[in-house]
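Here you go, one structure.
In this view, the complex is presented without one of its protein chains, the others remaining in place.
Coming up: chain A.
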Amino acid sequence: MKHLSKLAFGQRKVILALFIISLIIGGTIIGQAYFFVAIVDRIFLEQQSFQEIVPLLAGLLLVLAGRAGFTWLHGRTGVKMAARAKSHFRQAIIKKFSRNPIQASLKGQSGRKVSVLMDSVDEIDGYFSNYVPQMIQTAVIPLMILIVVFTQHIYSGLIMLITAPFIPFFMAIVGVMTKKKSEEQMEKLSAFSGKFLDTLQGLTTLKLFGRAQKQKDEIEKSSLGFRDATMGVLKVAFISSLMLEFISMLSIGLIALEIAIRLVVYESIPFFSAFFILVLAPEFYLTLKDFGSAFHTGRGSSGAANQLAEELSETESYVEWGEEKLSAGSNPPFLELENVHFSYGKEEGLFALENIQATIPAYSQTAIVGRSGSGKSTLLHVVAGLIQPSEGQVKVNGEVLSFYQEHEWFKEVSYISQHPYLFSGTIAENIAIGGRGDHTMNDIKAAAQRAGIAELIESLERGYETPVGEAGRGLSGGEKQRLAIARAFLKRPSVILFDEPTTGLDLKTERILQESMKELSKTSTVITVAHRLHTIKNADQILFLDQGNLAALGPHEVLMERHPEYKEMVRLQQGGTPA
């Protein structure tokens, strides 16, 4: 909770405002009790006329309006503070993620990051909108009431002073108990609660094996098991509020008893004071109890806050960029890899790439080849400028990549991945994302035509305006590939990075991929993570990776002749599977 409280109490003005409002609310609570009691006192005991108490009634009305008004203001302030805090956190996290989530997505953590950005941020709301304002109220109001009670009657004040600590004390004890109990039940709970989903997910399997009907009883059994386990935990919580209720009830009863006896037996206290205390006492305990529930909310938020803090403190290297323009010239750029290292973790032995050295001339076609896990995709990411090599550098036209402006570099690059991402939007928008912004609808159509997907798009009812991505219909794997190719045709990049699909696509897409790459490579430097023999054979040079090391470099024929391991791999691929 440290992180949160720093953020909350850092907002000095807001905290001060909450304090002042709490003081006023405390004042109205006391004022309300005062006027109520005074009116009853005058009418009942002093038998004044109605006219005489009209000013008091007016005063009471004012105080009541004030109480409602300032409670509203107090709540508003909390809600506003929560909104600011959430906005602060989410912006920080977005900024953090925008630097370098590639590593996260490589580690397959994107799903978790989505939930951090959405849910964890939402979960801190309660701390600011509920816990902090209530905490301030609890710090102020009971104290004010106590002071007033002491001025009226010392013994009642003492009873309050002595009984009050029992409430937080019991709350703490119960908190520990429920925690232990619920931890004990956790496994049981999750097993029971998962059963329903498990059964639904397996319903197809169950039906095919003719076992579905039996599951009805299983669902009932586990649901009731879940109920009993939950009730076990809840019972502790209910008993805890029962105890709190008892404490405040007994305390109030004690005060009432004490007051009544003094009023009757000793006649040592005026009716006004007695009634006044009796009205104030419940308010006193109520504020303390309210803090209890707010405390739970606060604790819920702190888990989320820890997650956020962890995310924010994670250090990830990000790619550096410079100020220079990439002089286009008439030729596509040539690339050099100098002593490139990359590792995923700080631990030793987690090297994904080690000491890669290569020159990639303009217009050349380079294939990266190796077994799965040999670092092919990582190398492609490094060349693309998506991850920073931990050592060594990538040079473009003789200068380090970080010498150029980011924009200048990416303007020249197309990256066609195995699973191109479709953004939610129309097909036209998804192709246009590849362009440089100066394209017309005709350019988009031409690019789709070249990528062999125009016919398909036009066959759809809404054509280029068909929504795809999250919200719209999906395309098959082959169609997505062709759409990615269309993006490249629209962009006409001078550097193409291509992660070839590992599995066979439909013949049409296979053919289009081959033809398109041939066409596109006429005007660009091409680096492919290659999975197809023809790509490898057509390449000017091959980077053969083995466990993150560059095991061999050269054209296919040369490697076949001179490099037994490479030859073995090719042989295994072609003859290894029984044909």
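We take it that a contact is a pair of C-beta atoms (placed from the backbone, for glycine too) under 8 Å apart; a residue touches a chain by one contact, two chains touch by 3 or more; residues count from 1.
Rule of thumb we're sticking to: contacts and distances are computed from a predicted model.
S.K.: Could you check which of "ABC transporter", "Nucleoside recognition protein", "ATP-binding cassette, subfamily C, CydC" or "Anti-sigma regulatory factor" matches the UniProt name for the chain that's left out?
M.R.: Per the UniProt record, that chain is "ATP-binding cassette, subfamily C, CydC".
S.K.: Can you work out which residue in A:Glu267, A:Glu323, A:Asp438 or A:Glu557 touches the chain that's missing from view?
M.R.: Final answer for the missing-chain contact: A:Glu267.
S.K.: If the hidden chain were put back, which of A:Ser241, A:Asn355 or A:Gln547 would touch it?
M.R.: Considering the complete complex, A:Ser241 is the one touching the chain left out.
S.K.: Taking the entire complex into account, which one of A:Lys2, A:Arg371, A:Lys518 or A:Arg562 touches the absent chain?
M.R.: In the complete complex, the chain left out is touched by residue A:Arg371.
S.K.: Of A:Asp438, A:Glu461 or A:Glu557, which sits in contact with the chain we cannot see?
M.R.: Counting the whole complex, the residue in contact with the absent chain is A:Glu461.
S.K.: Given the contact definition stated above, which residue among A:Glu338, A:Glu399, A:Asp506 or A:Asp540 touches the chain not shown here?
M.R.: Among A:Glu338, A:Glu399, A:Asp506 or A:Asp540, only A:Asp506 touches the chain that is not shown.
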